[in-house]
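One chain of protein is taken out of this complex; the other chains stay put.
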Amino acid sequence: MSGNSIGQNFVVTTFGESHGKALGCIIDGCPPGLMLNEADMQQDLDRRRPGTSRYTTARREADEVQILSGVFEGKTTGTSIGLVIQNTDQRSQDYSNIKDQFRPGHADYTYQQKYGLRDYRGGGRSSARETAMRVAAGAVAKKYLKQVHGIDIHGYLSALGPIEADKVDLAQVEQNAFFFPDADKLVALDDYMRDLKKSGDSIGAKVSVVATNVPVGLGEPVFDRLDADIAHALMGINAVKGVEIGDGFEVVNQKGSEHRDLMSPQGFASNHAGGILGGISSGQPIVAHIAMKPTSSISVPGESMTVQGEESEVVTKGRHDPCVGIRAVPIAEAMLAIVLMDHLLRHRAQNADVHSETPVIGMR
Amino acid sequence: MSGNSIGQNFVVTTFGESHGKALGCIIDGCPPGLMLNEADMQQDLDRRRPGTSRYTTARREADEVQILSGVFEGKTTGTSIGLVIQNTDQRSQDYSNIKDQFRPGHADYTYQQKYGLRDYRGGGRSSARETAMRVAAGAVAKKYLKQVHGIDIHGYLSALGPIEADKVDLAQVEQNAFFFPDADKLVALDDYMRDLKKSGDSIGAKVSVVATNVPVGLGEPVFDRLDADIAHALMGINAVKGVEIGDGFEVVNQKGSEHRDLMSPQGFASNHAGGILGGISSGQPIVAHIAMKPTSSISVPGESMTVQGEESEVVTKGRHDPCVGIRAVPIAEAMLAIVLMDHLLRHRAQNADVHSETPVIGMR
Amino acid sequence: MSGNSIGQNFVVTTFGESHGKALGCIIDGCPPGLMLNEADMQQDLDRRRPGTSRYTTARREADEVQILSGVFEGKTTGTSIGLVIQNTDQRSQDYSNIKDQFRPGHADYTYQQKYGLRDYRGGGRSSARETAMRVAAGAVAKKYLKQVHGIDIHGYLSALGPIEADKVDLAQVEQNAFFFPDADKLVALDDYMRDLKKSGDSIGAKVSVVATNVPVGLGEPVFDRLDADIAHALMGINAVKGVEIGDGFEVVNQKGSEHRDLMSPQGFASNHAGGILGGISSGQPIVAHIAMKPTSSISVPGESMTVQGEESEVVTKGRHDPCVGIRAVPIAEAMLAIVLMDHLLRHRAQNADVHSETPVIGMR
Partner (left out) sequence: MSGNSIGQNFVVTTFGESHGKALGCIIDGCPPGLMLNEADMQQDLDRRRPGTSRYTTARREADEVQILSGVFEGKTTGTSIGLVIQNTDQRSQDYSNIKDQFRPGHADYTYQQKYGLRDYRGGGRSSARETAMRVAAGAVAKKYLKQVHGIDIHGYLSALGPIEADKVDLAQVEQNAFFFPDADKLVALDDYMRDLKKSGDSIGAKVSVVATNVPVGLGEPVFDRLDADIAHALMGINAVKGVEIGDGFEVVNQKGSEHRDLMSPQGFASNHAGGILGGISSGQPIVAHIAMKPTSSISVPGESMTVQGEESEVVTKGRHDPCVGIRAVPIAEAMLAIVLMDHLLRHRAQNADVHSETPVIGMR
């Protein structure tokens, strides 16, 4: 594989550049008989869509997804599902100034060296615009997981720079433009972002995503553990620099007697593990956190280099999110959904005959 | 795939249980002509080997690896390399007490539910003993990377519970039983571990691994980014709960103007990115950190459940590491080597014709 | 994978039904820097296109392919290439009569049982219409193979029912609507097809495909031999029931002294092997033959069954090729090109360092 596919049984392959004609993907392995239409995907696409608030890029894209195959009379047929989104608001001229030089902190230099040429318009394939198709594919997985197994997946912004959520109120998340779960911090967020935009700088963020009602048994030892594949999927989102499962880096200073989740016929007493034991889902909620770096597309001048290897100074014009973490929330949900969907199908393949005497437990 | 393989062009597939007859692996895709013998692997195996210090399990295993195929007259032939390590010191009786109940924080429960049965002897396939074959396979990758590209891979213990390394002296790492890079903390570590063993408890740790001289261009957008595959490989190590690339979770509170690594014809001015931009290696050192949970195999009693679903109390006997992070250092090195090797071969496949006009830069 | 992808380093994934909105594919792994535009694909698409002669289906499709991504300023960028062909002439009403019953010899029954539902319009995903995208993807592989390695791939119809080619004149192949290499048989073919259409029946065919200038060394032992992957790719074409490499089934009654191709510094003396030894290309021309069954879409009534399981009689209306073998010629070329392209990239990955002292030989 050359890297544009993810999954083994539920396989998502994407194409498309920031300023190309269209974005698209193929979903291969979706079970037949699932009711599916464009609206099922549009809802999440709209959550990720640019131009929806003054905290995100001013680029306006309808991001209207079209189903080209794999659905007949409203139901998936089991054959490959082709999806496409036409690009509409490209304004390539914004990017002509970066044609011959590399933006520090961007993929410009690495693409140039790997491929010998690059589509410099808006970052081409390295643009976060590509994630629109992940969100569309993730919505298909989400719908199947919810309908067939009652699995819920919810993400939220747990920190924006110095501002952390002190409480997590999921009902609040969809009520504000930050996907922030703590209403008491909304004013602070608003002030912070205003000052940030004035300074022309950007800021990092922490995004959390949780899946509930995940059946016990998903995940394949030893390399394709559920946590390993979640880490792969989440670290593969643009700008992510860290992934945690459950307590994550807090475990460094935990004792075994603190960390281990005690269990009884009534269920697990805690969830330090984040829902995964030995790489296999335990029935506890699956909890993951990711660190999103601040975008390097800022109007603060920066030392750089030209394609020919001369010194230069870069000031990124164009339209950019001051905090890419905000729009990463639906993307993280989508990636977790794709991984769970893939492992659900993988689990079935090998373990269809399994009958365990042991009662299934959840959280107390 | 059912999860016991990693890689696409340099593929490592392992087998073996903690108390089975033997551990083994197949390396498929090693280039021909590499000088290789058992000693090349034994060195790293000895670094991971149990029973080498009073800080690790008392289990004694020679961990002698044998090459069964793929090497002829001292050179790899390009065909699949079969490796095997016989198990010698099993003492299964130590584990009879956990046959009918689940150890909290272990994979016992999830394996039972996934497969309907489990090899309870020492955790069977879920035991960290399986990582011996990863270290052997990683040593092959390390040798090739070093010989053909001058790539160096070094790991160390950056924190053990509350004790963090204030300085990183790689020369020091192999001089102590902790793989610790800060000699000033060795006495503190010694005291801490003595008290810990007395208490019968365990502690978490942080492990860091660095690769230098990695050529620019390794990594495949969009899903198989180099950082995504490193996250997959490192999160797939037993007991890992978090993975960071470069600044990792520190980016949450960084500004774009702080984080981005400025560049010039003289090289990169900093390495907040940890050597990866847009999922592709930049030529900067690749830096990753992992969080290792404290082992749940402790003699502190814990509430649990039997296979039949009744309440029980578990006290883990047997021989265990109070800090599994220590022996994880060579494992993390091996996994990073395997990922880099795989991506080096993948990169060649597609990009053999590429010639870039842009000069390659490193760190200033 | 769920089966809609082929290849490991040059990966082609397709979607689309006979009467859906569009057909499409993603090519993942095409090297960067290849000059590519729609015209490069259109030529082969036109050779496969229906409605071009009175010997093929009357369905008229422009089969105009559009590049949606992966090409910038006329060159491939190394990122995934998205291709789409809109369906135009669908006339679904032709197929309403088969909605509730199964056409004998077709995939109707197996799709119904596998998926529980099916897109019955023109066979949906099982229609040979899907092969249009294979031809488009194959054209990309063909162009790269020709440009970078001088590899030529040519197919022809070696037999149509009882009429076999007595000589193979490649210059003749593109001069007639049958892709037939023996001009002396054209009148006989014409007469045969006229009578066949009158009878409302169909006929089988044999297609041959040859690749020249293939470098020695392509193919991976032991399972992914070049001949094994060619067999996989060619048997995967609709209606193919047999695949031969070189002498094929003639070897059953050959002696070792007859079959083996003697060799000398001047080259191979013969090519019974069809260009592959031990699963690896030898530098001799690669020669493969396929058997194409007669289409089951005929107007001769046939005993069948309804979806509900009652007896019925089927007469296939609609527009069909009396000999699907004719249009299979460009498809077979495309599949061979895709396999060679994939193996060329695979070979590079592992064997970039290889230097052999032995001189390369071809045919004498």
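Chains: A, B and C, in written order; residue numbering restarts at 1 for each.
In the analysis below, a residue touches a chain if its C-beta (ideal position, glycine included) is under 8 Å from a C-beta of that chain, and two chains touch if they have at least 3 such contacts.
Since this is a predicted model, take the numbers as computed values, not measurements.
> Sort through C:N4, C:N87 or C:Q172 and give me the one touching the missing partner chain.
C:N4
> On chain A, what residues meet the omitted chain?
Chain A touches the chain not shown through residues 8-9, 29-33, 78-79, 148, 221, 345-346, 348-354.
> Please output the residues of chain B touching the missing chain, sorted low to high.
Touch with the absent chain occurs at residues 1-5, 8-11, 13-17, 20-24, 26, 28-29, 32-33, 66-70, 72, 75, 77-82, 84, 114-119, 121, 124-125.
> Would you write out the residues of chain C that touch the absent chain, in ascending order?
Touching the missing chain: residues 1-6, 8, 14, 102, 104-107, 109-116, 125-126, 130, 159, 161-162, 201-206, 216-217, 219-225, 227-236, 238, 240-265, 269, 273-274, 277-282, 291-298, 300, 302-305, 307-311, 346-347, 350-351, 354-361.
In this section, only the chains that are shown with their structure count from here on.
> Are the interface residues of chain A and chain B largely the same numbers on each copy, more than half shared, or largely different?
same
> Taking all protein C-alpha atoms shown, work out their mean, then name the chain whose own C-alpha mean is nearest to it.
Per-chain C-alpha centroids ranked by distance to the global centroid put A first.
> Tell me which chain's centre, taken as the mean of its C-alpha atoms, is farthest from chain B.
C
> Go ahead and note the Å separation of the Cα centroids belonging to chain B and chain C.
Distance between chain centres: 45 Å.
> Could you work out how far the Cα centre of chain A sits from that of chain C, in whole Å?
Computed from C-alpha means, the inter-chain centre distance equals 38 Å.
> Mind pulling the residue numbers of chain B that touch at least two other chains?
Only 8, 221, 346, 350-351, 354 qualify.
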